[in-house]
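With one protein chain held back, the other chains of the complex are shown just where they sit.
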Amino acid sequence: MRLPLLLSLFLAVPAFAQLKWDTLEQTVKVKPGDSEAIAKYHFTNVGSKTATIEAVKTSCGCTTAALTKNDYAPGESGEIVARMEIGTRVGHQEKSILVTTKDNPKLPTALRLLADIPEAVVVSPSFVMWSLGEPANPKTIDIKITDGFPAKLLKVDSDNPDIKIEVSEVRPGLEMQVKVTPKNTTRPESATLLVRTDYPTDNPQTYYAYARVK
Amino acid sequence: MSSGGTGEAGRRLVAFRIGRLVLKTILAGLFLFAAIAKLADPAAFTQQIMNYQLVPWPVAACMAVFLPALEFCLGICLLLGRLESGALLWVTILLVAFSGALLSAMVRGLAIDCGCFGRAMETTGTIVPLIRNLGLLAVTAALWFSRRK
Partner (left out) sequence: MTVWRQAGLILLVALGLAGATAAIHPKRPSFLAPPQDPNEVSLAQTKEWGRSVLWVDARSETEFVAEHIPDAICLNFENWNQQFPKFLDHFNPGQRVVVYCSATSCQLSREIAEKLRTSGVADAHYLEGGWEAWKKGQLEGR
């Protein structure tokens, strides 16, 4: 009978350690102001012998990957917790984590962490420049708090009196327009605009914009 | 001329036919699932083909669109029991070709996603898909040699 022969082929499988991952790629939803993007990669040893994870390497120093233990018995599950530090990063991020097992050192598994990081406070543009001799016309910087971020804009200061600023509130606490005008453009000037906010309450953050005559 | 007859021989024949139908349906189901999963995102599947580093981009793009279409047709043929011989021939060709690609990736130490089911099911390593393909080849052979001519 051909049927039993067939079944025996499926069963004659050599002993191997094999990790099956729930998903290899995860996109993390990041809210403005988050300090970290965290993704958990769950796996199960579907092989017939113990799987040992030898190395977990991340593509960037900003991302760490933690494992509670290295050996997983057949049928046992575990997870790798990847944390990407956000810091001043914005925009589209793609980080990889390479997991090498003892059984298959030449075929590491690549886990991916994707995130789109929104800016908490958008300062656009973040700098304005005049060339020497250029007409000293005002240039505008827009400052906006992204929806969902609990900060309020308090005020904007310039650290150089030769570069004047005029602040108008578009939406109180949420959106401002700063008109920057240099006194003249006959010599190089430099100013840092300090955008003061009230968040976090114990250590309110200041955001920066810059003005230059060069 | 009686095809089944009564008694032991008749029961064995019915069991055989049912077994055959089950195997055919499983094979059809797998191919349909593979086809639909890959058809969901041909651009992503193109990238998965590129990961094998066997063909240039334009070829991979054409394959990304043609392979799922072929798999889909094969699944339908097997399910409906139509054009069975032709379908089994194609199934064999595809399974041998896929196994060849997997073997070449394994030999070169490429760390890739098999891409067998598009993004629907992601597994690590090339050993499991290879063993699965060998099993499927055996099933295909069994179906081929037991067809009604």
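Miscellaneous remarks
Here the chain labels run A and B in written order, and each chain numbers its own residues starting at 1.
Keep this in mind: a residue touches a chain if its C-beta (ideal position, glycine included) is under 8 Å from a C-beta of that chain, and two chains touch if they have at least 3 such contacts.
Not measured: the values here are computed from a predicted model.
Within the full complex, the residue among B:26, B:62 or B:80 touching the omitted chain is B:62.
When the omitted chain is restored, the residue from B:30, B:77, B:95 or B:143 that touches it is B:77. Interface with the hidden chain, as seen from chain B, comprises residues 39-44, 46, 50, 57-58, 60-62, 64-66, 68-70, 72-74, 77, 83-87, 89-90. Residue positions on chain A in contact with the hidden chain: 59-62, 87-95, 119, 124-129, 131, 190, 192, 208, 210, 212, 214, in rising order.
The definition used in the following text is that only the chains that are shown with their structure count from here on.
Across the complex, chain A is touched by residues 16, 19, 23, 106, 109-111, 113, 122-128, 131, 134-135, 138-139, 142, 145-146 of chain B. Residues 1-3, 5-6, 9-10, 13, 16, 18-21, 23-25, 98, 104, 106-110 of chain A are the ones touching chain B in the complex.
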